[in-house]
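Below is a slice of the complex: some chains, not all, each in place.
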Amino acid sequence: MPQTDLPLEDLRRYAPRLPAPADLQEFWDATLEEAGQWPLDASWTPVDSGLVTVETFDVAFAGFGGHEVRAWLHLPARALRGEEPLPAVVQYQGYNGGRGLPHEHVFWASAGFASLVVDTRGQGSGWTVGDTGDPVGSAAAQPGFLTRGVESPQEYYYRRVHTDAVRALEVLRAHPAVDRDRVAVTGVSQGGGLALAVSALAPGVRAVMPDVPFLCDFPRATRIAPGDPYGEIVRYLKAHRDRVDQVFATLSYFDAAVLCRRSSAPALFSVALMDQICPPSTVFAAYHAYGGPKDITVYPFNDHEGGEAHQRRAQLTWLRDRFGRPARPAAG
Amino acid sequence: MPQTDLPLEDLRRYAPRLPAPADLQEFWDATLEEAGQWPLDASWTPVDSGLVTVETFDVAFAGFGGHEVRAWLHLPARALRGEEPLPAVVQYQGYNGGRGLPHEHVFWASAGFASLVVDTRGQGSGWTVGDTGDPVGSAAAQPGFLTRGVESPQEYYYRRVHTDAVRALEVLRAHPAVDRDRVAVTGVSQGGGLALAVSALAPGVRAVMPDVPFLCDFPRATRIAPGDPYGEIVRYLKAHRDRVDQVFATLSYFDAAVLCRRSSAPALFSVALMDQICPPSTVFAAYHAYGGPKDITVYPFNDHEGGEAHQRRAQLTWLRDRFGRPARPAAG
Amino acid sequence: MPQTDLPLEDLRRYAPRLPAPADLQEFWDATLEEAGQWPLDASWTPVDSGLVTVETFDVAFAGFGGHEVRAWLHLPARALRGEEPLPAVVQYQGYNGGRGLPHEHVFWASAGFASLVVDTRGQGSGWTVGDTGDPVGSAAAQPGFLTRGVESPQEYYYRRVHTDAVRALEVLRAHPAVDRDRVAVTGVSQGGGLALAVSALAPGVRAVMPDVPFLCDFPRATRIAPGDPYGEIVRYLKAHRDRVDQVFATLSYFDAAVLCRRSSAPALFSVALMDQICPPSTVFAAYHAYGGPKDITVYPFNDHEGGEAHQRRAQLTWLRDRFGRPARPAAG
Amino acid sequence: MPQTDLPLEDLRRYAPRLPAPADLQEFWDATLEEAGQWPLDASWTPVDSGLVTVETFDVAFAGFGGHEVRAWLHLPARALRGEEPLPAVVQYQGYNGGRGLPHEHVFWASAGFASLVVDTRGQGSGWTVGDTGDPVGSAAAQPGFLTRGVESPQEYYYRRVHTDAVRALEVLRAHPAVDRDRVAVTGVSQGGGLALAVSALAPGVRAVMPDVPFLCDFPRATRIAPGDPYGEIVRYLKAHRDRVDQVFATLSYFDAAVLCRRSSAPALFSVALMDQICPPSTVFAAYHAYGGPKDITVYPFNDHEGGEAHQRRAQLTWLRDRFGRPARPAAG
């Protein structure tokens, strides 16, 4: 529970020079171009979430390889939204979570935004459920998702996941209720890492809100994080003692602290100094690398839960400053 | 993590004859009558929660001893509710939680109900924050709330808490937006125990939804629960070896599995068979003792988180069957 | 560490009536027939393991779906084996282990047997490494292998694994150095479960030696095992609360304690009474269900390591009684 | 268990400049003056402890706010003490301990001193029992004592405790059997922190013996201590993320490492380098800040138990050097 990473004053200076692959740009250009062969093919099916204040649609679209990815689209109830297109938020999920039940993740919709809550392929049997499989197998891997296909960037699991995440943004920006120039990406932990990756890889992101992001600074994370999910890589290398270089070479294509040098949208990070899952130094590594205007909220006495409702409130304020306050209907 | 309590078939039969104090009725009559000397004196102050779909009011009222108790009242946004009074839900909090930030607990309001989210005095520094102190001190006690004043029913902490809970119900039933004949009480863990207690002690409860309730069957709970909060009592008696009888005599006035024999409203319980905080047998003790019509949802592979969003959905369906479906506005 | 399962006298009587699917036979007949479309296509490549007493070959063959499965074939050094075909042992691996490095698993070869040490697809990043991937993806699943595709028997991961295991036996029996009528199957933990499954599904098994077998009596195992790997199923059902029946329906096709009713070869089981991974009752469930002549060695003070070298020695004695003593060369 | 704090050579230099509140003196002057409105009103009731070598009296006196505080006064048996007034020791208790049963804490009396073993209000349900309640309630607080009223110095729990401790010293110095110019204060952990506070706040202390003192250097302690009781503050701030500055402002009035700059009596500290409860750096912070002559015993391989009987023996030797050897009766 105590602060076991660097002291805050050192964290504020921790900016490692993580090696970027020479062909990083080409790799992602090719990957996204290949994915673009499949049309998004998004469908929107209304569902009864039980809530009366939010309208929810079951979304399916074609992700990497044309594989089906599922999401919920939540909108403020019809009576509460005007005719104007809405500002919008894509929300990515923490490790092993999913989009959940239709009534679960409605904060942004309740706050007046269109919100797309996206599954992570293969995941969704943890704190919230998902409905999206990953039809691609892998070489021998450690239980979990972090080492599936880690023997090469082409085969790596997160090549598919990052691509899905980019396409989810495209799906939301294409929805008629959405103002495509006021779309933010956000997420906690893995969701934060994906938000960072999308901000680097996709055009059209106007704000980024990563909370205690995962998938950052793998070299340090695997040395100091006391547990999972980074521990999956540790255990993989504990067995495959001869693949250390190969594995970190692969990971460098997906490390949010490498990718986000290319980001340019304003960003509001959060970090927790007692975070045992995503050590604060790894978050600061991404923060310092981030290419756009940025700020970071520091929670000195929190573990990986981070700021939770406090941070949600701070994000809402920050986002209203950028996107304007969602109009309340006259009667509201 | 495994099921360490009785097998399910034995749980379905586990109905201990817990001793009820001879003066149980008198004790609570006197307690509530004494509390009644202070008018409820409820105030409702609108707050900006940041949400556009729910209207929120900061509530203060006089609880036990006239002490101030805080709550949030959440209503569906003005545009979404008609002129009819709303069905309503009082939601009590789990151990050491509080009403939270204004935007945190809005499920029931989002589902169309008026909802009062009530603090527990002294608590609210745990999973969600509270704003209600307990101005009453105590004899030497174990850290935590379960042994404060446990040397006598008069001094016991939960005498104040149960009374606050009863009065919270009165506050909500008295609100003009509420249909006083369609009010339910609910809560998870401690909140479930309080919902049971209120169903036994207060008139006007029309439905009860206790999830994995705490404060049930203290004699068994203190023998088999591996951890806290029941462990507070264990540690108290570990030190005060000469007070075992005295402590259980006090607890019998507050044991939800004793009190709820007097309940009569329909109830939907939930129980988790791998619950390490509130062992399932203690929940079944309350379930079997419960005096009204009842049903119970069993989650065989869950720990104390119980059914979470799944149970919320089940409760919504069950409550609609009793209270009718909250009207959606025409445009919704 | 203590004995937390049933007392030994009750274990000796514990024979649950686990439900077998009505179409169990058809399911496996169809599965194996489908797999039979692909020829075994086994290759044998000599490798230098560094050892002088054992000859080792890198084996590849077509498993389920024609996917490549890897193994080592170990033979006693040329100078030590006569012209007679050798008795043989197929050795399956424990959860997340693999065939290891070429010099690692040479006990049976050192004892004079031909021995095939087979990978488990997708696994092999744990206590020993593997080289066999699983090219098939899955729906959303819990990290680990036990819930991949668990939503249906057709998609379930172990459908592929069991099939690979059956085919590994065929590969060994077809090798010219092997006496196809003296082939045993064995393994520890998951390897023991696979040995049992193969003894039920494949012709030609002449002896079965499952140690502390995994994959037995899923209904009880998931209720009482305190940890992983059974815990993967628990966590899956903790999230997917609505799939309990569906999941156990799938598992019943792969439960070694269901399948091995059909086995007929002599079997030597082992069980450890302090086993926290594969609780002894689940092993006795399989033992009592086993269809052939059988014996069981009980280790009262061991955890999941079971009998280790002691059991290896006992197996060697037991197997010599059945297969005869491998001839030592004259000079040996 | 290992040494996880700074290396000893750095500990010997660790002297943080902890900020002292500008009104520290005024705060305590006013607090003690206010407490002085209530006369000590001490009573001494002989009790039968079962021991024949020590005479014991049940003591009650008026502490902060005039609230009753309990203690034991132990004297060497009548036959063993002469007519001279005795040197004396006030012994404060570790966190959640109490004065215990009458026969429990008689070391100093057995060694020839008058000894007052004082309760800590509200505590005494842990390793030894107490009989002193705290009649003052608090705002919402974390279970435990460290965050009760931590929102302001006026309301903070330790304002009452420190005041009780000062008054206990006055009680003992006023007893006819005691030589008021030979009175020491001591205690382990919280008792050591209180001894330090009293040495700073009260006149008349002639020797101070704090062992592994608690309540020192809160800013560092809350960052590095792995567990409780400092963890209570951590958890409070984990929930109340917006109160960090406010909480540390309050704590600075009670931090023994701040207060003891004003101490002047000779002191014998002890510290344990593997202390997981009160990290050694926090003890050295107090040691270096201490205003009087001082020495420190370092136990390199001990956890929070510190020197125990070894330190008791060292203290006895040290105290005899200052107070003279308690006279043995002629016949002794």
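We call the chains A, B, C and D, going by the order they appear; numbering starts again at 1 in every chain.
Following the convention adopted for this analysis, contacts are C-beta pairs under 8 Å (C-beta built on N, C-alpha and C of every residue); 3 or more make two chains touch, one makes a residue touch a chain.
From a predicted model like this one, the values you see are computed outputs, not experimental measurements.
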{"item": "Identical protein chains in the complete assembly, only 4 of which are shown", "value": "6"}
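Methods note: only the chains that are shown with their structure count from here on.
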{"item": "Farthest-lying chain, centroid of Cα atoms versus that of subunit D", "value": "C"}
{"item": "Distance between chain centroids, defined by C-alpha means - subunit A, subunit D (Å)", "value": "51"}
{"item": "Gap in Å, rounded to a whole number, between the CA centres of subunit D and subunit C", "value": "63"}
{"item": "Sites on subunit A at which at least two other chains make contact", "value": "128, 310"}
{"item": "Chain-level touch network, classified as line, ring, star, complete or other", "value": "other"}
{"item": "Pairwise chain contacts under the document criterion", "value": "A-B, A-C, A-D, B-C, B-D"}
{"item": "Touch list for subunit A against partner subunit B, complex", "value": "50-55, 76-80, 100-101, 103-104, 106-107, 109-112, 128, 309-310, 312-313, 316-317, 326, 328-332"}
{"item": "Parts of subunit C lying in touch with subunit B, wherever the complex brings them together", "value": "222-227, 231, 234-235, 237-238, 241-242, 244"}
{"item": "Interfacial residue positions of subunit A with respect to subunit D in the complex", "value": "1-3, 274, 299-303, 305, 307, 310"}
